[in-house]
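The full complex has more chains than appear here; those shown keep their coordinates.
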Amino acid sequence: MIDNIIQNNGFNIALSGIIVVFAGLILIAVTIHLFNKIFERLHRQPETAVSPTDNPQSVSAKKVLQLADDELVAIATAIEIYRKIHFETLQTQITFKRGEQQPVWKSGQKYGQRLNINKRT
Amino acid sequence: MDMILQIIETTGFANLQWGNVIMIVVGCVAIYLAIVKKYEPLLLLPIGFGVIVGNIPYISGLPLGVYDTVANGAPQNSVFSLIYYGVTSGIFPPLIFLGIGAMTDFSSLISNPKSVLLGAAAQVGIFVTYLGALMLGFTNLEAASIGIIGGADGPTSIFLSSQLAPHLLGPIAIAAYSYMALVPLIQPPIMKLLISEKERRIRMKPARRVSSREKILFPIIVVIVAALIAPGSLPLVGMLMLGNLLKESGVTDRLSKTAGNSLLNICTILLSFAVGASTQASRYVDGINVGFLTPKALGIFFLGLFSFSIATFGGLVFAKFMNLFLKEKINPLIGAAGVSAVPDSARVVQHFARQYDKDNYLLFHAMAPNVAGVIGSAIAAGVFIAIFR
C-alpha cells in the first residue's frame, strides 16, 4: 500500500504540488493587491461614474416612475432590448469596426437599421 | 430466412449483456436526476443519454462506438469517435472554459484577494486523493487524474485525464460530474461536524465595489502569474481568462456572447454526450476488460467521494485557521466553497448559513473561494502535467 506511494515518490509530489498551488494563488492575490494600491495612489479620485451600465438604468427607472407597473416593465424592458439590439447593431453592421459603444440612446437617427421614431417631418 | 437470422445476429438484442442493461438503467437514472431533481441537468442529461447510447450493443466490426477508430482497427472512424476526439484531444475543456470565463464575474475575488487562500486550501483534496489512489495500486498518471476529481471542475478533470490517463477518462469524468451534482448532499454533514454554531452565524460586511479597470486587469494578471508558476495550466487558465477578458473589456461583447453561448453550448452537448457514450460496460483491449463496470472504475468512484470530502474538509479547516490571524473574522463556512463545483458549493454555503441566521447572505463572499478554486485546480493540473509529461 504505502510502498506504492514511496516508489512513486508520492509524498514529495503531493507536497510540492500543494505548495505550488498555494504559491500561485498567493502570487495572484499579491499582484492584484499591489496593482490596486498603485492605481489608488495614481488617481486619488477613482471612477465615481462607477460601472457604465448602472447610470442609464437609474435614469430610465426614474423617468417611468409614475406609470403603472405593467407599462413600466414594458417600457423598461423595451429600452433594455433596444439598447442591446442597437449596441449589437453598432458592432455588427460591417465587418470589423472599432466597437465604439457610446450611448446610442437619443442618437438613433444615424444608423440605418432602425425605426426613425423621432422623425416628425 | 437466413437473412433474417443474420440480421437478428446483428441486433442489439442478440448481443445484449447484463452489464449493458445495468448501464442503460444508470443512464436513465442520470436523466431522471437531471430532469426531476434538477441535478446539473446541462451535464447529467446528455451524459445519461450518452450512457444509454454507449451501451447499446452491436456486432463488432460496425464502426459505431466512441472507440471505433481506424487506429483501433475499425474500417472507418465512427461518427461518435470523431466527437469523442474533441474530448480525448483535450480541446473541448479549454473551449468550455473560454465560455465559462465569458460568463463568470470575478468581482468577489478581486474585492477580497485573501479568499484565494481558501481556494488553494481546498485543493488539498486533490493531492490527498492522489496519494490514496497510489495506495490502491493505481499508477502515478492514473492517480494524478483521479486526484483531480477533488478539484470539482469537470473540464479540468477531463482535460487532465485526456493528457495523462485517457483510458480512465469515462469513469473519472462521470465521477467528477456526479459528485458535483451531489455537492448539496456531501458538504453539509462535514460543515456540521467542523463548524460551531457560533461560527456559522458570523456575518461578513459587504464587499467594496470593483472598478472595471480592475476587472480588466484581473484576467491578464492571472494568466501571466498562473502560467509562469505552472505552464501546464495554460490551456485551461489561458482560455478561462481570455473569455473573461472578452467579457470585461466591454469592447468585444459580440465575441464574449458567442463564447458564452453557442460555443459553450455546442461543446457542452458534444463533450457530455461523448463522455457518457464512452462508458461501455465491458470493453476488451488485448484481452483485458477496461470497461466501466470493473473494480477499477468502482475504485475511482470511491476515491472521488473521498476527494470531495477531503477538499471540503481542507477548505473549512483552513478558514478556521485563517480566523486565528484575522481581525475581521470570516465566516469559515465559505471555506467549503473552495472546492469549486461552481456555483453549487457557494450556494450550499449560503443555504446552510441561512438555516442559522435567516438574514446572512454569504453567496457573494462564497463566490470568491469558489472561483479561486477553479484557478487553483487548473494550477494543480498544470503541476501534474509538468511532472508527468
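In this document, chain identifiers A and B correspond to the written order of the chains, with residue numbering beginning at 1 in each.
One rule holds in what follows: contacts are C-beta pairs under 8 Å (C-beta built on N, C-alpha and C of every residue); 3 or more make two chains touch, one makes a residue touch a chain.
The shown structure was predicted, so the numbers you read here are calculated from the model rather than taken from an experiment.
Counting every protein chain in the full complex of this file gives the formula A x3, B x3.
Operating definition for what follows: only the chains that are shown with their structure count from here on.
For the pair subunit A and subunit B, the distance between mean C-alpha positions equals 26 Å.
If you check the complex, the residues on subunit A that touch subunit B are 1-2, 4-5, 8, 10-11, 13-18, 20-33, 35-36, 39, 46-47, 50-52, 87-88, 91-92, 99, 101. By the touch rule above, subunit B contacts subunit A in their complex via residues 110, 113-114, 116-117, 119-120, 123-124, 126-128, 130-131, 134-135, 137, 139-140, 143, 209, 211-214, 217-218, 221-222, 225-226, 229-230, 250-254, 372, 375-376, 379-380, 383-384, 387.
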